[in-house]
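Every protein chain of the complex appears in place save one, which is left out.
Then we have chain A:
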Amino acid sequence: MSQLNKQSTIVTALISIFLGIVVGAIAMQLAGYNAITAYQALFQGSLFQAFDLGETIRTTTPLILAGLSVAIAFRTGLFNIGVEGQMIIAQLSALIVGIKLNLPPGLHAIVAVLVGGIAGALWAFLPGFLKAVRGVHEVIICIMMNFIALYLSNVLIRNWLTESGADSTPKISPNASLRVDFLSEMFDHSRIHLGIVIALLMAFVMYYLLWRTKLGYELRAVGYNPYAAEYAGMNVKRNIIVSMLISGFFAGLAGAGEVLGTHGYIAIQSAFTGIGFDGIAVALLGANTPIGVIFSALLFGVLTYGSQNMEHMAQVPPELIRVVVAAIIFFVAANISGKLLDVVKTKRRAKES
């Protein structure tokens, strides 16, 4: 991270996106599709109509929260690869509140969202605790906890939350739903929900927390240099745990939003949704800043949702869009754009003299 300096991160990101799109185009051409029509379909299909725009925002919402989750952990020097599991547990907890409790509209949703966030935080506590106290690498614990979450969720759905072994749970109470009429109507009855407001709010919270508060000062110090943090009398272990709790809370909100806003129920899952993993890419492309995360999540939202339309409109399989995503990540991670810029500058100088 240290070699990515501030001024060039935006440029780096933009160049990487451009290169990723070019690589995707080449891949499409090689596979015998027309790249221009494909990209046209992609952007048209995700942005031009109210319904599609609403669905794109709906797709973007959990990506923002997952990206924030990964980013804040990164800032403290931790790699939270457990967003996926934290989302699943949050989803499950929010769903239980949504089904089993009986609260007035609004309050029910707030309680369910908070329970989801807290559940995510608690699921992230263990890897944070083991890292801080026993020095166990968080990545290993996170991956294990992802699988525990996935299968635990499936077992509970099948044996407790459904009648007679169905594949999906009943719907949550409408009181707990995050969908609101005016948003649904504005976007032509798409599944957009208040989760986007929560996500944007959390981006602001992350900014405020990291760059305006004592806790944020400590988290960043621990992330950049734990030895100096220790010298400054900070409690490094506590900060590691707190960072994982906040990270898990963001992930939890992502999961709660999915169940309370998008789907309204959960089904047995045979595999991860991939949103948590995309969060890693979102954070990377967004340089671990809240504003960067918002924009890169939006890009990923457009690509993900638009790729489905691309299939209808241009008969291009959506898998090809994963090539674009992978290429973008590759270009950012390898800082290819930085190297390109250097070469261009040197060439220009060589010509001048």
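Note that in this section contacts are C-beta pairs under 8 Å (C-beta built on N, C-alpha and C of every residue); 3 or more make two chains touch, one makes a residue touch a chain; residues count from 1.
Here is the rule we use: contacts and distances are computed from a predicted model.
Matching "Simple sugar transport system ATP-binding protein", "Amino acid ABC transporter membrane protein 2, PAAT family", "Glutathione-dependent formaldehyde dehydrogenase" or "Cell division protein FtsX" against the UniProt entry of the left-out chain gives the name "Simple sugar transport system ATP-binding protein".
Residue in contact with the omitted chain (choice from A:Phe48, A:Tyr151, A:Phe204 or A:Tyr231): A:Tyr231.
Summarising the interface, chain A meets the missing chain with residues 2, 212-217, 220-221, 224-225, 227-235, 345-347, 349-350, 353.
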